[in-house]
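One protein chain is absent from this view; the other protein chains keep their places.
Letters A, B and C name the chains as they come in the text, with residue numbers starting at 1 for each one.
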Amino acid sequence: MAPPIRLTLPGTLRYRAIAVRAVAEAARLVSGSTQRDPNDALAHDVRDPFDTAVVSAFMEIFNNVAIHAYSRDGEASTIELTITPDADQIMIEIKDHGVPFDIDGVAPLPEELDEYTLPEGGMGIHIAKTMLDEVVYEPGPPNLWRLRKHLSAPAQQLRNGSSK
Amino acid sequence: MAPPIRLTLPGTLRYRAIAVRAVAEAARLVSGSTQRDPNDALAHDVRDPFDTAVVSAFMEIFNNVAIHAYSRDGEASTIELTITPDADQIMIEIKDHGVPFDIDGVAPLPEELDEYTLPEGGMGIHIAKTMLDEVVYEPGPPNLWRLRKHLSAPAQQLRNGSSK
Amino acid sequence: MTLPFDVSRNGNEATLVIRGSLDINTAPALGEEIDRLVVTRPTKVLVDLVGLDLIDSSGVAALVKLYKAVRAAGGQVTITGARDQPLAIFKLLRMDKVFNL
Partner (left out) sequence: MTLPFDVSRNGNEATLVIRGSLDINTAPALGEEIDRLVVTRPTKVLVDLVGLDLIDSSGVAALVKLYKAVRAAGGQVTITGARDQPLAIFKLLRMDKVFNL
């Protein structure tokens, strides 16, 4: 088995695109999706359901670390990523040296959505948990997120839009 | 100053896109180019002359490490990248644990190009040296490449196509 | 930085075209644009997402804010063209029903 990919970068939103792109390419190694659809002039980078799930979840967790664990304006230390693309799954570990929090205290989204209850926040962890097979948070320091997504049958879940 | 970005990944072509994308995003932090031109349906990722130079050079050096330092099929160890995007330049260090070589022994490209002397190889190091301000190779192990590109007036050189 | 959206007006109707990535780095500027738009009390707002490649929850929040503000002022919001990752996110959040996607 190949050694994992390690990416360490400053824990601010400025560096977000670097991490997101690296994760998108790693997801592609698992899903086998090409980088671009040559017949598609729009050349979207993230279309495959597996890639979509992994990138969507990762973006939320990265945002949260940069904003909540490290304050947006305050002193930010590094974010350490360990990305393991295997034949049938991807594992992503995200380590930060910021403020820990109680993930069980996060309020769930309202059950019934209408135009008055549409949320304007508090969606990030819900997105990550719904998109992935495993989202584990271990408060530290260092705080550790462990994200895991299997390749099998991810498309169906996404297409149904179920929030298991 | 922000700490550098560190990316460690297996030294094979399979992981190339991850490194190239990370470098492209880091170059963008220096050049200030947007990720996509919103008015351009083709949404090219690498258009800015600074980004072009950095990505072009990096692709060649990464290819060489994966193919020559580590043999294409043999046992490959990791490639360790240190990327430092500053206000007016980018520095990229590339470390490998493969076979060292004598960079001064690399033959230059033919002076006069016509349809018979068009090269089918041996272009990589020439591209890297021409695109960047500094390409330093220190044989090891570990072997170290140090690439540097200043932001100032890179466009002109590229547009003229001069090979300084 | 060129921002990944533009707004055009035609009387009481506004069209907002959003492209590329609507995320925590680009959503704040869209939020300001939305504030400027909403005070003009448009009766119809068309949001075109055909060119939108990626969205995160900050981007969703900006769209929800737009939706609520225009509706609260008695206007209509039509969201069209969502596809790929953005569509998957709207479905996951069950906003596709409310947004009529």
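Keep in mind that, in the parts below, a contact is a pair of C-beta atoms (placed from the backbone, for glycine too) under 8 Å apart; a residue touches a chain by one contact, two chains touch by 3 or more.
The structure displayed is predicted, hence computed values, not measured ones.
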For chain B, residues in touch with the removed chain: 13, 16-17, 42, 44-47, 49, 52-53, 55-56, 59-60, 63, 66-67, 109, 113-116, 118-121, 123-124, 126-127, 130-131, 158, 160-161, 163
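The definition used in the following text is that only the chains that are shown with their structure count from here on.
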Innermost chain, where centres are averages of C-alpha coordinates: A
Identity of the chain that, by mean CA position, is farthest from chain B: C
Chain pair that, of all pairs, has the most C-beta pairs in contact: A-C
Rounded Å distance, chain A centre to chain C centre (Cα mean): 23
Averaged-CA centre spacing for the pair chain C and chain B, given as whole angstrom: 38
Junction residues of chain C, two or more chains touched: 51, 53
Chain B residues counted as touching two or more neighbouring chains: 35, 41, 43
